[in-house]
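Excluded from the complex is one protein chain; the other protein chains are retained at their positions.
== subunit A ==
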Amino acid sequence: MSLITTLARMEAVREGRAQPLTTVRHRHLSPRPLAFVPLTTAGEAGAPLGALVGTDRDAPRLLIVAQPRDRDLRFAFLAELAEEIQPYLDSYADEVDLEERKETDPETGKKVPVQVELCADAPQLLVPSTAGVAFVRLLGRSMRFRRTAEQDPETPFPAPARVPLLGRWLTHYGERSRVPGSCLLLSLTELLSRHWATGQSNLEDQHLGSLLAWIDPPEGAPGAEAALRAESERDGDGLLRCPPAGPSTDPAFDNKLLAPAMSRYDAARTEASQGVAGGAARLRLAETELRGLIASQLRPTWDALWHGVDLLRSLPEGARVADRWKRDRWSYTGHRDRVRAGEPPQPKLDDAVTAAQKLAARETAQAQLDAHEALDDPLVMAGRRLAGEAFAGEVTDVEMAWSDAKVPRPRPLVTIRTEDRPHLAERVKLHRVTADGRAQSGEFAGLADLDGADGADEADGDHGADVVEGPGDTDGLGDTDALSHAHGPGRALVVRLTGGMGRGKEPEPGTVPEKGDLVCWTLFEHAPRGGPELPDVESTPWTHGGPPDAAAPAQGPQPDPMTEEDHL
C-alpha cells in the first residue's frame, strides 16, 4: 500500500466514511451487465448450491440445487444456468464493426490490410467478490470437459446440451479476468476498493457488505460501526443479518437451517419415489422451503452488488477506459471465433509457450494500465509524483535551441518549477501529453537556479557552452540532503524537448509549452510496449519443451473420470 493510500485510509478513519482514491472510474461498466451471485456447498468443489443471475436488478432468476450431492440435480442447475447466461453471451456476437488489421499474405509473404470483425460491444459479468471470480473459473473447469449425449453417445452421464459450451465461456472469462485492467469479468469488491479507501484493512475490504458500509454508510452511523454490523451482526437465531457475499455460506446458516431443510427434502423425496400418499406435495413444499432459504442468503448480496454498481456509475468514466474496453471486445470476438470454428475446449494446463505468452501479455497490460490510470486521473498521478515517477509544475522559462545535426531539429529547453522530487538522472527520458492530447517526449537536461533572471542566464550559459554539461548539475539529484538545503520546497528542472513538435525546423504552434503553462512530465512511458517477440512455435527452445512434435497425434483433452457416487 503506497503512502498516499495509507493516508487516505486514515482520513477515512477520521471522517467515518470512505475517501476517494480516484477522481474518475477506471473500469468499464456495461450499460447492461449480467450479475451472477453464486453460492456453493461447504466442503465441495464445484458443487453449486444456488445462484441469482440476470441483467434486470429487479427480477433476478433464482436457481437452486435442492440436494447438491445429487448429480442429476446439479446438471439440471447447470443447464438452467446455461439457459440464462448463454443467450446473454450470444446476444453480443452478431453486431459487429469492421476493423482493418495487417496480416501476412500466405502467397506473397507481404503484410496486407484485411477487414476483420470486431464485436461492437461485449457482454460483461459481475460477481460480488474475488472468491466469486475464482468460482466462475472453477465452474468453467468443471463444465467444459463434460460430454453431451450428442457429442458422445457412449458417455455414461451425459451433460445437458449447453453445459460444456458455457464451461468454455466461463473459462475464457475467468482467464481474461487475470489480465490487469480487463473488464469482461469483474468483482465488486475489487472495483469498489480500487476507487475508495476505507478505514479498514485490505483483508476486511474483501467483505462486500462492510466495504459498502464504509463507502455509503447508513444515515447517522459512522462507517466503522456500520461495517462491523454488516460483518457480524446476528439476529435472535444466531444468523448473520448480512449474509456473506459467497460463494461460501455462513456455517450457522448451514447447520441451523439448511441441513434440516435438506433432510426434510430427502425424506419427502424418498416418500414420493415410494409412492406414499401426499409425498409429492411434501416434496414440493420442501423444495419451496429450500428455495426460500437460499434466496434469503442470496438476495442481500444481489442488492449490495447493484448498490455498488450505482456508486460506481456516479463516477465519470476515465478517458482511456474505452481504449482498454476495446481490447476486451477483441478478446470476446476472438473467443467467439474459436467457438464458431469448432476448436476444442481450452486445455487443462497451458503449454509452456502459451503460458509465456500470457505472462508477457499480462505484464504489458499492467504497465499500460498503470500509465493510463495516472494520465486519466490527477489523484492517481499524485501517487506517482509522490513516488518520484512524475513531476508537475509551472513553466517559468522557455528557450529555443536546435540540435547540432546537419538539418537542425528544434530542441527547446523548458524550465519547470516544481515541488516534486522525481528520481531523475542525466538524460532520463520524459513523457507528457500536450493540451491537444498528443504525446511529447523530452529528456532531463539539468537543474536551473530558482532566482528568476539569474536562472535563465545560467540555463542560457549551460546550453550555449555545451549541451552535455548537464551531468555536473545532476550529480546530486535524488539525494534529498543535497537538494533541500537552501531553496526551500521548490526547484527548477530543465527539460529538453525531443519530439512531438512536427517535422519542420520550427516547432509547430502549440507544441512547445509557454511560460506560465502547467505541465506534467512522467518518467514512465505512456504506451508501453511488451518485451521482444517470442520465437515462432517451430523454434521453441528446449527450455519450453522444444518444437511441437508433428508426428504425435493431436490429443484432445480427456473428460474427467466419473465415479459412481461422484461427489461424496
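Convention: contacts are C-beta pairs under 8 Å (C-beta built on N, C-alpha and C of every residue); 3 or more make two chains touch, one makes a residue touch a chain; residues count from 1.
The rule is short, and it goes like this: contacts and distances are computed from a predicted model.
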item: Identity of the absent chain, which is to be given by its UniProt protein name, from "Sugar ABC transporter substrate-binding protein", "Secreted protein", "Sodium:proton antiporter" or "2-oxoisovalerate dehydrogenase subunit beta"; value: "Secreted protein"
item: Candidate in contact with the missing chain, chosen from A:90, A:121, A:190 or A:216; value: A:216
item: Hidden partner chain, touching residue among A:201, A:270 or A:296; value: A:201
item: Touching the absent chain when the full complex is considered, from A:13, A:65 or A:78; value: A:13
item: Contact residue for the chain not shown (choose from A:224, A:309, A:413 or A:430); value: A:224
item: Given A:115, A:274, A:314 or A:539, the one touching the chain that is not displayed; value: A:314
item: Missing-chain contacts mapped onto subunit A; value: 1, 3-4, 6-11, 13-14, 17-20, 23, 41-46, 138, 141-142, 196, 199-204, 215-216, 224, 231-232, 240, 249-252, 254-255, 259, 311, 314-316, 348-349, 378-379, 381-383, 385-386, 419, 421, 480, 484, 488-489, 560-563, 565-568
